[in-house]
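Note that one protein chain is taken out, while the other chains of the complex remain in position.
On to subunit A.
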């Protein structure tokens, strides 16, 4: 192997450090802001670590607001959206990837168009549909609305993944006596685990961070709010307790990190290695 010049190594490490600093600074600042009184926020010079960290901000948040309820609503919505989106997009992506359909390519592109439209454009027709079906105010309205945007993108992500899998794998399973549906569950999905994990993570994160659909369909009472709506409601007209908002935001990020840690082992590619020559 060629020896790298020391200056190159230094430049590489510096770039990595600066990039990590840029990416991590907002998270660090979120923690610092949460732990000091709101009045310190505009102090100059800024405090990079509070002299007297206010750890009770988390307990206060839980005591004063139905935070856990918002939390469970959001968890429910995110898991339901992720599950429905994956179930639909796995079948759609598989069909687009494997079957020679008449107009299949056009259909694939058409699926993407709903992702190209801004979400705000879909809100009015969706609201009309949900009102006539009595879904306004129900968590399902948000699940369905989010799925309409997430399914197209997941379908394309998964189609891309399925396209890279050799069709001989499924053909071998069919010759071995597996049914077509059995082939999907026994061969395709296990082999596509990294692609599924990435897609699931995407669906979960998009659903978790949604504000627009929740704000539109779940306004009536604060017990059906999502975390994002709840946190946004902490911003008052005259006084905004930034430390409380940041404490809420920290707690809201934890599930994403947990989901990522769980899916990470599947995200590591190379599972398909070894099926071929």
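The rule we apply is simple: a residue touches a chain if its C-beta (ideal position, glycine included) is under 8 Å from a C-beta of that chain, and two chains touch if they have at least 3 such contacts; residues count from 1.
Here, contacts and distances are computed from a predicted model.
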Subject >> Per UniProt, the name of the complex member that is left out, chosen from "Cytochrome ubiquinol oxidase subunit I", "Putative dioxygenase subunit", "Multiple sugar transport system ATP-binding protein" or "histidine kinase" >> reply: "Multiple sugar transport system ATP-binding protein"
**OP:** Determine which one of A:7, A:51 or A:175 touches the chain that has been left out.
**Re:** A:175
Original post:
Residue-wise, where is subunit A in contact with the chain that is not depicted?
Top reply: 166, 168-169, 171-179, 182, 187, 190-191, 193, 270-277
